[in-house]
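The complex appears here without one of its protein chains, the remainder shown in place.
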Amino acid sequence: MSAPQQTQRQAISRYPVPALEDLPEDIRSRILAVQEKSGFVPNVFLALAHRPEEFRAFFAYHDALMEKEGGLTKAEREMIVVATSGANNCHYCVVAHGAILRIRAKNPLIADQVAVNHRRANITPRQHAMLDFAMKVALEARNIADEDFDALRAHGFSDEDIWDIAAIAAFFALSNRMANFTSMRPNDEFYLLGRLPREKAT
Amino acid sequence: MSAPQQTQRQAISRYPVPALEDLPEDIRSRILAVQEKSGFVPNVFLALAHRPEEFRAFFAYHDALMEKEGGLTKAEREMIVVATSGANNCHYCVVAHGAILRIRAKNPLIADQVAVNHRRANITPRQHAMLDFAMKVALEARNIADEDFDALRAHGFSDEDIWDIAAIAAFFALSNRMANFTSMRPNDEFYLLGRLPREKAT
Amino acid sequence: MSAPQQTQRQAISRYPVPALEDLPEDIRSRILAVQEKSGFVPNVFLALAHRPEEFRAFFAYHDALMEKEGGLTKAEREMIVVATSGANNCHYCVVAHGAILRIRAKNPLIADQVAVNHRRANITPRQHAMLDFAMKVALEARNIADEDFDALRAHGFSDEDIWDIAAIAAFFALSNRMANFTSMRPNDEFYLLGRLPREKAT
Amino acid sequence: MSAPQQTQRQAISRYPVPALEDLPEDIRSRILAVQEKSGFVPNVFLALAHRPEEFRAFFAYHDALMEKEGGLTKAEREMIVVATSGANNCHYCVVAHGAILRIRAKNPLIADQVAVNHRRANITPRQHAMLDFAMKVALEARNIADEDFDALRAHGFSDEDIWDIAAIAAFFALSNRMANFTSMRPNDEFYLLGRLPREKAT
Amino acid sequence: MSAPQQTQRQAISRYPVPALEDLPEDIRSRILAVQEKSGFVPNVFLALAHRPEEFRAFFAYHDALMEKEGGLTKAEREMIVVATSGANNCHYCVVAHGAILRIRAKNPLIADQVAVNHRRANITPRQHAMLDFAMKVALEARNIADEDFDALRAHGFSDEDIWDIAAIAAFFALSNRMANFTSMRPNDEFYLLGRLPREKAT
Partner (left out) sequence: MSAPQQTQRQAISRYPVPALEDLPEDIRSRILAVQEKSGFVPNVFLALAHRPEEFRAFFAYHDALMEKEGGLTKAEREMIVVATSGANNCHYCVVAHGAILRIRAKNPLIADQVAVNHRRANITPRQHAMLDFAMKVALEARNIADEDFDALRAHGFSDEDIWDIAAIAAFFALSNRMANFTSMRPNDEFYLLGRLPREKAT
């Protein structure tokens, strides 16, 4: 079993992936900026570029939720992504956002813990409550009730924080489904990112 | 039990709803345009306007999927919304998109059929296959496999049609969760829309 | 898509439907009485008349639970039917009993709310508790415990009221399965009943 | 642990059980007839006699399905009861109808096999298909489709036989819920009935 | 339907069953000892002897959990086996350990109660809590939390007792899967054991 060759042969997506030079200018610029910052182009950018309009809406939504300031740290936002993507068995999101979580939390262990079972993760009780609620949004939003808000407020979350938790879990309900539908493949680089001592947060 | 008063007292959303005049110009314009066309402002516009950036991304995504031409008719796109929103027990989306489906399909019965059990609905075998797949995206995207694509192609769906089905189901996975989270209330107008003979498609 | 023709062609049931004149006298009388009162014969009467003995037991049971006086109003009894039939994805019962619920509650919106997600419906806390228990009977009667009785008594339900709730949910567990098994088709008339201002309760 | 005393103290039902002499004449006669035939009064008769009208409908329905002739033997009808009651974790029905099944099938082992996992039971392929379908009616009637009818016809079941299978599974969906709701206790006699060589079928 | 012949023809296991004389000495001795004590060789010994090394580990594990002294009686240990094996639809374990439970508890009714629905069984509140936790280990160990330990301690269970409960449920998670995988057939003797008054505990 020789992984590198195998993964070379495996496609990024079930759908055609456009060449960078064929993309609309705004999308190409965004992708090049990511490449310059990260050193590689995460495959989600290429897979979703198959549909430029949807690409723009997807990343505008993503950035509105993941890049903002507020009561949740950026690492906590990534925890929500990794926990709910684990529950949805989304390989791309667990691997890619697991890498970002490790870097943002400066913690090489946290992503694997949260992805498999947040109840066994080495996190604070406040983060535990945050992920309990994110999982409820991901798996049974039909049952959300006033008691859920009370439980979060008891841990110091504001109503805007609670919206953030819910909206991130809801957005990745979309994202996980698109990744599973397209069989999106995570870049090999993500698997190791944030696992070694010297790496820096982005 | 006197419904009108009760519903007057019931809020549109768990979160504050901004006044039209306090909204950014682009969002206010969009809302006014909808109001002019429909005769009322669907509550989803007001509830999501609580977060302007997310509002913009949400409706850009929505329009990219629901307003486009392609192998699926607009009525079929709404069928996907209604079926998957029923599976997610999303009251807002079943009622609001049920109305749009009735109007677009010029069929006063179709929405209630599809919302409760698409297997008992009076639809074509091709639409039945479309909804089977949409439900798989909504409920178990983890299991999507090549066989699912084959089954849809056998009914004449192109790969781009299949992306449309999946993307609509995935987008409403997000939308249903936000509506359930905010306890979004559908406008009373939606319940009756498209049920009487003389109404016209928009 | 032209619904009326399509539904004309769609059968009432997978099984043969007897002609009125071929039915035993007691069943024919019952059906004619319903027709006189409602203006049409609900298809459940025709579909179940395929088996006269079962027909008699079915409607005797139905009437014992739905037509009696007691701590539950007739509208509340129909709420239980609509909520549990929604959970069982029974198209016939949601549409037919949704109509009866709208009429009995004099509320054109209540049926669609309760059918999709009773937790988001515009009902009283007492009705919410009633439907929580009805759903437990419908979906996980194995787990019913003393605590469930305590919760209902705290809302003022007597033990006989609680039997009514359970028995209605249990009876429609039977009814929903027969309707799904026979692919029973609701009459077109039900879809609009009780949605317009001037209709009267029966 | 001394079982006889314990069970003496355990009630037959959560609800009051009427004295035989206080019951309407038709119900008392029916109960006395059962007692004469079986040597004891099965508790379901006493527990349901709390509501005479519902009692009459329940047993009329039961007899219409369980006592009739047709393509299914009486033992096969009881198999359906035992298998679906096991799936619904209904202690009363598994124990009481398990006894009847052992007697009718003249097989002391069959009930325990079918109650726990009909896929491991020592039954014919035709009976295996019958129970597969009964379980679908019990657990996911929403998904019943033409293919299910085809599979049963391939084993020689007529459409009337298929109705019998479905109706028995549907009726015990009601019965199991009432027994779990009332915490109905099976008579001690049922546990041993049909397990010893010399017993005769009723 | 003539059960004895049928079961004679039904195999003990999907896999070949070794002859006693072909087995390693330690395994043959163990089996002969069981036969001497019980009067027959339970089929699990023959079915697992197909793999001697796994046989030795399996029974060493079994004996370490089931034959030890401690806060749980031997009857209570068997209750855990029967309840969780019921939940896993393991026919072999429900029938074989049901027999052992009846004998150890000197109670001919307890096994059928616990196998179908421990919530309706005639057991103490302490035993009810024990089985609630065993079912959590069997079905959703992922969710075990501090609160589960608190609930058990409130009934007087020591931490070592709690380990016993969990370890028995976990061991039979393995055992149930092997029995279902091999289609292991329980000996006919088990069905009647412990049901008649004069039998003695082993």
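The chains carry the letters A, B, C, D and E, assigned in the order they are written, with residues numbered from 1 in each.
The definition used in the following text is that a residue touches a chain if its C-beta (ideal position, glycine included) is under 8 Å from a C-beta of that chain, and two chains touch if they have at least 3 such contacts.
What you see is a predicted model; the values in this text were computed from it and never measured.
Of the chains on view, those touched by the hidden chain across the whole complex are A, B, D, E.
From the options A:Ala115, A:Ala134, A:Ile162 or A:Met178, the residue with contact to the unseen chain in the full assembly is A:Ala115. Residues of subunit B that touch the chain left out of view are 142-143, 145.
Touching residues on subunit E toward the chain that is not drawn are 14-15, 50-51, 53-54, 56-58, 60-61, 64-65, 88-90, 137-138, 141-142, 144, 149, 159, 163, 166-167, 169-171, 173-178, 180-181, 183. If you put the missing chain back, the residues of subunit A touching it would be 1-3, 6-7, 10, 75, 86, 89-92, 94-95, 98, 105-110, 112-113, 115-117, 120-122, 180, 183, 185, 188, 191-192, 195-196.
Going forward, only the chains that are shown with their structure count from here on.
The angle of the rotation carrying subunit A onto subunit D, fitted on C-alpha atoms and rounded to the nearest 5, is 180°.
Taken over every residue number at the interface, the positions common to subunit B and subunit C amount to over half, indicating a same-residue contact.
The distance from the centre of subunit A to the centre of subunit B, with each centre set as the mean of the Cα atoms, comes to 25 Å. Chain centres here are Cα means. That of subunit D falls 27 Å from that of subunit E.
Of all residues in subunit A, those that touch two or more other chains are 142.
Judged by the touch criterion defined above, the protein chains form a pattern that is neither an open path, a ring nor a star, and not fully connected either.
Here the touching chains pair up as A-B, A-C, A-E, B-C, B-D, C-D, C-E, D-E.
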